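Below you will find the structure I want to go over with you.
As you look at this complex, bear in mind that one protein chain is not there, while each of the others sits in place.
Going in written order, the chains are labelled A, B and C, and every chain counts its residues from 1.
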Amino acid sequence: MTPPKNPKPRPKVTPASFLDSLPFDRRLWRQDIAGSVAWARMLARQGIVSDKEAELIVMGLAAIREELDYGPFNLTGEDIHMAIEARLAQKIGEVAGKLHTGRSRNDQVALDLRLYVKETIGEAQGAIKGLQEALLGLAERHQSTALPGYTHLQRAQPVLLAHHLLAYFEMLERDRERFADGLKRADVLPLGSGALAGVPYPIDRDFLARELGFSQISTNSMDAVSDRDFVVEFLAASAMAMAHLSRLAEDIILWSSTEFGFVELGADYATGSSIMPQKRNPDAAELVRGKAGRVFGHLVGLLATLKGLPLTYNKDLQEDKEALFDAADTLLACLEISAGLVATLKVKEEAMARATQGGYLLATELADYLVGKGVPFRQAHGIVARLVAYAQGQGKELGELSLEEYRRFSPHFGEDARQISVASALAARRSVGGTAPERVAAALAAARRRLEGSG
Amino acid sequence: MTPPKNPKPRPKVTPASFLDSLPFDRRLWRQDIAGSVAWARMLARQGIVSDKEAELIVMGLAAIREELDYGPFNLTGEDIHMAIEARLAQKIGEVAGKLHTGRSRNDQVALDLRLYVKETIGEAQGAIKGLQEALLGLAERHQSTALPGYTHLQRAQPVLLAHHLLAYFEMLERDRERFADGLKRADVLPLGSGALAGVPYPIDRDFLARELGFSQISTNSMDAVSDRDFVVEFLAASAMAMAHLSRLAEDIILWSSTEFGFVELGADYATGSSIMPQKRNPDAAELVRGKAGRVFGHLVGLLATLKGLPLTYNKDLQEDKEALFDAADTLLACLEISAGLVATLKVKEEAMARATQGGYLLATELADYLVGKGVPFRQAHGIVARLVAYAQGQGKELGELSLEEYRRFSPHFGEDARQISVASALAARRSVGGTAPERVAAALAAARRRLEGSG
Amino acid sequence: MTPPKNPKPRPKVTPASFLDSLPFDRRLWRQDIAGSVAWARMLARQGIVSDKEAELIVMGLAAIREELDYGPFNLTGEDIHMAIEARLAQKIGEVAGKLHTGRSRNDQVALDLRLYVKETIGEAQGAIKGLQEALLGLAERHQSTALPGYTHLQRAQPVLLAHHLLAYFEMLERDRERFADGLKRADVLPLGSGALAGVPYPIDRDFLARELGFSQISTNSMDAVSDRDFVVEFLAASAMAMAHLSRLAEDIILWSSTEFGFVELGADYATGSSIMPQKRNPDAAELVRGKAGRVFGHLVGLLATLKGLPLTYNKDLQEDKEALFDAADTLLACLEISAGLVATLKVKEEAMARATQGGYLLATELADYLVGKGVPFRQAHGIVARLVAYAQGQGKELGELSLEEYRRFSPHFGEDARQISVASALAARRSVGGTAPERVAAALAAARRRLEGSG
Partner (left out) sequence: MTPPKNPKPRPKVTPASFLDSLPFDRRLWRQDIAGSVAWARMLARQGIVSDKEAELIVMGLAAIREELDYGPFNLTGEDIHMAIEARLAQKIGEVAGKLHTGRSRNDQVALDLRLYVKETIGEAQGAIKGLQEALLGLAERHQSTALPGYTHLQRAQPVLLAHHLLAYFEMLERDRERFADGLKRADVLPLGSGALAGVPYPIDRDFLARELGFSQISTNSMDAVSDRDFVVEFLAASAMAMAHLSRLAEDIILWSSTEFGFVELGADYATGSSIMPQKRNPDAAELVRGKAGRVFGHLVGLLATLKGLPLTYNKDLQEDKEALFDAADTLLACLEISAGLVATLKVKEEAMARATQGGYLLATELADYLVGKGVPFRQAHGIVARLVAYAQGQGKELGELSLEEYRRFSPHFGEDARQISVASALAARRSVGGTAPERVAAALAAARRRLEGSG
């Protein structure tokens, strides 16, 4: 039997299938049911439907929730809202048709999406803390390990590994704050805005807000149904966080190269090659780095989609969901994976220590030494630059030069200049935020408190 | 039974699941098998494996193809390459292990992706032609229908509807060319590049190219395994095409508003409202417009992913696939839907004609009339601007002014100035590319030829 | 004399000119001097330089500030930091070389940029308020003007113009909050972080923070010199605001078309055509809409630049400035122009009123009427949909049908159904956030309070 040339062609798109959002908005079923339950209760409280009708609707919705909790997703319809209402009608008959009284899909979908974003922000903050915990744990385990600090990927000055890791802790702390700020603007109930103009029934939006856990209600119905700022803001915070993760990934990739040799990846995070038996590839870190681009794309894609839309709701807004879902999944996965990567990293302290010995890492120290002797900084900088050039020409590190050689460049050099070491350089950087061991110890303690305090 | 609070949590990500690409690269199973069949045949031809071994491998692969053609997708593995090889081993045993001789996943995935892009370019070109056909058909059915041409969304000069539609035909023609140009660079066989450095077996890459339908073979193995230009180029061509579709969608949305009232959407392309019974929303057009943002996002996302990657293959490159697949699906669906939208558009010729009567659409005509009488264009423009302002003040269209009123602004106006009409204005624009009926008729004929010739 | 073929070629790029940032970072001269003054004072307070030296440095810097305040920009150097230090050396000699003691360009540029962002956020918030004021003013002047509210650019339900305008007020309110949130993270002093590792002098960073008006100091030196989150966050807030402005621009462009005819642009905001004398183009609104893309581009461009950078400072970060400056200029200009556009908009109330009479704008009202008679909403919706279809078939608006015709579709229709009017529909939408006149009046008052309170 010859296989047909193209037995599984790209499925024919129809106008209906093109508009169909159920394949992706089905993820919102739980939010949609929660919103409908609150709406039905409110309708009854306000006498818009009878208590009995509301009870029937709420029971029907609870039954659907249970079906979906424990069974496969078997609803059909053009979107999750219609699919659930249709299932409700199968269960409780015509009274299902009363649920949509005073409500529009425009405010309904805005509600569902806000509930989703609120929950996801919580998850993101938890996952960020997970990575912070991993970084902090690694830092605490290596409080006295030094390595070269880099600028321009050139060895610059020695730093403590814990100090380096805490830089990422700080970035993530800002990410958490940024999500918290976005939450304020997501935490606004849109339900009760109708299609665009408000609702002609005596609804109680404060009750809805309480039921659904919103701290505010929207104040303009036209804005409420066309606002997707909270999605863009979630994407922007995610993009920023992904940029941070990509930087961490880059450091890990560099450190695990043969050339740097500073770390070894945990067994689960190093991958073999299909052809090169010796390879231990940092695939997970590379993928985190690569996925940053994807989230950046979702952000700018949604901004482009929103550009130039007239008020109020336009179907273009349906494009918000897939970008949001994918960005959320990507961010959460990358945070978890990064936490695992960091937690299982094996630090090769000796290799780091060895690296601090090369690359003229203490040159700045020497310039500061001369400043201490009264030489203006710019002059001191010039003197040491010439000294370093001389040492390079001799193929020596600074510590290998004799005092006499030092003094050829400045009479201010004394024997103590040759005592400058990685340890003394580290200890000297005692300014707030600096890498001196005492500072870093305090920073570790503060980070630990922040992490525990932020519950 | 109380439903559990969160019975279907976001699945726990593991290092393995994070790297797993089978959930999306399974789409490449057909390409992967085709590549392996060609590879096995080549290995035998070159004596690297025996004919018998190759036969066994090819038969096994054919059997897998048949399974997948007619059955569910039931392979497992970390990616499509390993999944198929594992299935092959189940079928034919240890000899399956010889298939990967001299091959790496790096050149294998590059091959699969190039095969996919080549096929998809063909589909895209076909779908573009489908939309061109719809535009041309509509234009041919309305050869003498005029409507206002707009600049700045202000009525500017009368044009033929066919002329307006042919503007989109031209954009799409460029899109087809752009895909054709991209095809040249996709149509290069990477297989035989090994992991990065080439292959130490006496392989025959020209044979592979012939078998797999490539017109060229790559000339540098390091480039071949790290090159994703052809994906970026596909995304760029798709983004450009989506920008065109978004403009067409915008015109259709405007035209189907009550205010313009130029067209009525086909029944399948107009959607009702869940709350407003009178609505006939151009949802499909809006969604096409909105989806442009998504494809722009994929383009820039992949560029960001590629940025700054050292040679050669890095795992970041795995991020190419989902963007590509989604962009391709989006583009193809939007082209088809746009074709349907256009083909079923009901043109309201009277409304268009009525609109050409207002908005001082013939003012440029009058300026050109004065130029014909020897007035320098800049002066003529000024005279007519004052005339229009006067008419607006009077609440009249130009045709409603008396000759005397005309002459208050210039003695050059004669009775024939008042004979200027939409028809005469159209007829006058006889320059190549202009909207004169004879030009448009010729353009329609040329478009028809191009469409048929490009088979 | 024959003109040379290419007398003004693109200037030859040299390695030095390529790196040169003075052409754009000169904008930071004021911030740079302020930072240096504070630094010099701190050095003296801490005994790192003598009081006399510091006095000389501060006087020199003051003199440079005065030169730049009143004269042309005549500094030279590879960047603004070196240019000012070089000028200082010309003025005060060798002691200028002491200013850089303990400081690096890495923390210096971070400081300058944070000062710039903080100031610009203030300007942006002021400009946002300016536009809010214009919107609110227009709304207050048209408290009882109704127009069709649109979804999908189809007439949906009548709304008050003031309600429509307040939707934009709300968007802008969120924009202001977003900038305020970003300010918290910009308002952190990086100075005193040294090149990356902290400073080996007994500096006082709290003093610096007080002098320079920062409420916090950075807690990790490596993060401090490589953090550009505050720039990305400014760009993200700007992009969001530009998306809002592009939507407002779109509404204005639509409204000023002949087809809508809802507004007339102020004379300064309508532009003529070089060829069509009758045109009054909404160029300024179009340009605002178009400029949204530019700011989106800057945002994603900077994210891409940051992606995958290892710690700490890398020269790539220099790319932050031009994007930031251009985005800030663009945003501020667009806010001001939008304010002018809105403030000078002439509303054509009659045209708006006329439009509310067509398009079956009251259909939802009728469905709600039936709900009031006990018909479940879904049924009521179906009945009215059929009624509207019938009316369209008859070429009539709903108000033109007889009661008998109404009753063909439902016996629940009574004479009062025919009393439904735009006014009654507006009045009915009394839910919080709805368009009922009393609600809108309250919303206007609240907006006025917010605007005045936020001074």
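Just so it is clear, contacts are C-beta pairs under 8 Å (C-beta built on N, C-alpha and C of every residue); 3 or more make two chains touch, one makes a residue touch a chain.
In this text, all values refer to a predicted model and were calculated from it rather than measured experimentally.
Engineer: Per the definition of touch given earlier, which of C:Ile84, C:Ala224 or C:Ala304 contacts the omitted chain?
Structural biologist: Residue touching the chain left out of view: C:Ala304.
Engineer: Which residue among B:Leu306, B:Cys334, B:Ala355 or B:Ala417 touches the omitted chain?
Structural biologist: B:Leu306
Engineer: Among B:Leu136, B:Ala224 or B:Ala385, which one is in touch with the chain left out?
Structural biologist: Answering carefully, the residue with contact to the hidden chain is B:Ala224.
Engineer: In the complete complex, the non-displayed chain touches which residues of chain C?
Structural biologist: Against the left-out chain, chain C lists 1, 3-4, 7-8, 10, 13-16, 18-19, 62, 65-66, 69-70, 81-82, 100, 103-106, 123, 194-195, 268-269, 271, 273-276, 281-284, 286-287, 289-307, 314-319, 322-323, 329, 332-333, 336-337, 340.
Engineer: Tell me, which residues in chain B touch the chain that this view leaves out?
Structural biologist: Touch set of chain B with respect to the missing chain: 94-102, 106, 149-153, 156-159, 163-164, 166-171, 174, 177-178, 181, 184-185, 192-203, 205-206, 217-227, 229, 232-233, 236, 239-240, 243, 246-247, 249-251, 254, 289, 292-293, 296-297, 299-300, 303-304, 306-315, 364-365, 368, 371, 376-379, 425, 428-436, 439, 443, 446.
Engineer: May I ask you to list the residues on chain A that touch the chain which is not drawn?
Structural biologist: Against the missing chain, chain A presents residues 151-157, 253-254, 256-260, 272-283, 286, 300, 303-304, 307-308, 355, 358-361, 363-364, 366-367, 381-382, 384-385, 387-388.
One rule holds for everything that comes next: only the chains that are shown with their structure count from here on.
Engineer: Where the CA atoms of chain A average out and where those of chain C average out, how many Å apart are those spots?
Structural biologist: For chain A versus chain C, the centre distance works out to 24 Å.
Engineer: Would you mind listing the residues of chain C that make contact with two or more other chains?
Structural biologist: In chain C, 151-153, 156-157, 254, 300, 303-304, 307-308, 364 touch at least two other chains.
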